[in-house]
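For this depiction, one protein chain was excluded, whereas all remaining protein chains were kept in their positions.
Now for subunit A:
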Amino acid sequence: METLIIIDQAPYGGFSGREALDMAFSLAAFDQPVSLLFTGAGVNWLRKGQMPDEIYQKSVEKNLSAAPVFGIEKLLADETSCLRYNLDKEDLPAGVVVVDTDAKVIASFTQVLFAG
């Protein structure tokens, strides 16, 4: 049973994305296969050089860099959304796979859930 967690909101504006990430880490900690898909404004999670110190938040960039270590299977980024937010493939963190999100991608997971 593999779970896909979809993050479709930009970081820092709300808490649901961070809580979705905690869910992913928690599944991984119990050896349950889990992947993350960033789509829509959510692809901004993958932007390099985030400096959220001034708004007293922790960097989601740093959080995400730990994902492979903690056993998150795949980090997926929606291609169209990356284009819309002007994110080049070369600018994405190592290990992120750009996908054309279609029904087939979603259907390859047993369970799909959204953050908040």
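Here are some notes:
In this text, a residue touches a chain if its C-beta (ideal position, glycine included) is under 8 Å from a C-beta of that chain, and two chains touch if they have at least 3 such contacts; residues count from 1.
The criterion applied here is as follows: contacts and distances are computed from a predicted model.
Per its UniProt entry, the chain excluded from the display bears the name "tRNA 5-methylaminomethyl-2-thiouridine synthase TusD", taken from "tRNA 5-methylaminomethyl-2-thiouridine synthase TusD", "Acetaldehyde dehydrogenase", "Sugar ABC transporter permease" or "Probable oxaloacetate decarboxylase gamma chain". Touch with the chain that is not drawn comes from one residue among A:Ala66, A:Leu83 or A:Leu113, which is A:Leu113. Contact between subunit A and the absent chain runs through residues 1, 3, 15-16, 19, 22-23, 26-27, 29-30, 32, 111, 113-114, 116.
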